[in-house]
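Let me begin by handing over the structure; questions about it come next.
The complex appears here minus one protein chain, its other protein chains still in place.
Let's turn to chain A:
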Amino acid sequence: MSSTTEAITGGRLMVELLEEAGVEIVFGYPGGAILPFYDELYHSKKIKHILVRHEQGAIHMAEGYARSTGKLGVCIATSGPGATNLITGLTDAKLDSIPILAITGQVSTDAIGTDAFQEADIFGITIPITKYNALIKKADDLSRHFEEAIKIAMGGRPGPVLLDFPKDVQLEKTSVRKASSLKIAPHHYERPKVKGDPQEFAEALNQAKRPLLYVGGGAINSFASAEIKALAEKANAPVTTTLMGLGAFPGTHPLSVGMLGMHGTAYANKAVLECDYILNLGARFDDRVAKYQDFAPNAVRAHVDIDAAEFNKRINVDYILHGDLKDAIREILPFVKGGDRTSWIENIQSLKKNHPLDFDNSGDSIKPQDFLQRVYAKTKGEAIVSTDVGQHQMWAAQYYLFDKPNTWLTSGGLGTMGYGLPAAIGAKFGNPDKTVICVTGDGSFQMCIQELATIAQSKLGVKILLFNNNFLGMVRQWQELFYEERFSESQWTYNPNFVKLAEAYGIPGMRIEHKSEIEKGVEFFLKDSGSALIEVMIPAEEKVFPMIPAGKSQQDLIEFKDLGKLKK
């Protein structure tokens, strides 16, 4: 530990530590218990602070920033209500393994535990939803906690960390400071050596006649896209990704079979049933993908993960490699042989031909799938796309083909409505030159709608694609299919005029309702670099297919063409 000669306040030290780590942007909201820190932030020339409208917005922005740049996302809140407003985002980041540092103000140490004004035991509250958290009791401890927090957030399987920072500690002077080598840049941290036998691991793949690679969000965190592509091409193996893994392998690649799972493609889910070898690369056998132990029933199963606790957690596997995905694939690649997999690839081609993603585009109404395909064409697949949660999320996952990693931002594990808009804002701050589109629904949009102000305030060019079905569409879909059309509390009997609302924030808006307006709509919304909202009215009864009903497995997949069978 090295000491600076000059003593500075805890608040000042926090700002300096953030600067040294390379933090350029933070998302936050001030309040009494964090004021000394904000006062120091006022003087910082290196850190830009984005004032949000709700702390939930701040943390989702940090998530969008982190996911799209690979860097640490930082958010700040005051004590009590400010801190508790971060809870959903922390949980979200935990489930999707996003590196986030949350700094919360806390009442002074002498008041802690007395039910003081705006006191909440945020340390206790966030234990189960953070990867690490700490209450900084003395300014002398700050540097140590900070280092620990950043390393834990960024290292291994990333995740959210929280530092609770009492007001008096922000004011307390300290000269204790660790020599800082911390960086928030991607892959700065040492990766543990890969454990397991790469050769044996590769042999199992070599022996397979019908191999399938199953790629998860870990591939994005590990920046392993190039390695995955090399592996797939060398082994001549088709690739399916999870919702979180979209973009880790090009969706347009001939070996891609798209997404698997509850709303994955029929061909991906059928490939899972038919493969004789499945290689899980940084996915976690999530229950929306692998419902039962008989997942990939005819396959030898292999798993690469950086988190040892994931092995055999839900699904037992035959081969394990423990370590960073990028490194692990590099180790197995030399042992991988080509092999003739022509008949398997042909089999996949015919699955794709016979079970395509499908929807009925006759009639005058606008189909969201159609609209998304056109947005894909218009943006040439170059946009960063965030979504909220519901049908629109699944349509976006299905119909916008992701070719590049870090371009798909969605709440996969927690399914957080309200995520989309702030995540898009965070992504735009991190990628000012890219087109950033938030695909949302009329329900989700209203959960963090106040962040429109944050867009306006920063004159940010975020594109909002709002699919309005005047319903909580996904809820409606389930009620229609499994609750005999009892639409209990899923219909909006009041929705605001979204176009006027956007305009009230200085964001141009347009509503379209008929197919004839699609071109005009796409053009309007993507025409320049500024922000815009397009409200697309879609039929309430439009559904997401394919679908594996909840609690069922791959065998029970329902395709668009089976719809008749569902309704007796």
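Rule of thumb we're sticking to: a residue touches a chain if its C-beta (ideal position, glycine included) is under 8 Å from a C-beta of that chain, and two chains touch if they have at least 3 such contacts; residues count from 1.
Rule of thumb we're sticking to: contacts and distances are computed from a predicted model.
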Protein name (UniProt record) of the chain left out of view, among "Allophanate hydrolase subunit 1", "Sarcosine oxidase subunit beta", "Acetolactate synthase small subunit" or "Aldouronate transport system permease protein": "Acetolactate synthase small subunit"
Among A:Phe27, A:Tyr132, A:Tyr214 or A:Tyr376, the residue in touch with the chain that has been omitted: A:Tyr132
Residue in contact with the excluded chain [from A:Lys234, A:His253, A:Arg288 or A:Lys313]: A:Lys313
Hidden-chain contact residue, picked from the options A:Tyr29, A:Tyr65, A:Phe123 or A:Phe201: A:Phe123
Which of A:Glu20, A:Glu148, A:Asp403 or A:Glu503 contacts the chain that the document leaves out: A:Glu148
Contact set of chain A toward the excluded chain (per top definition): 123-124, 127-128, 132-135, 148, 152, 307-309, 311-313
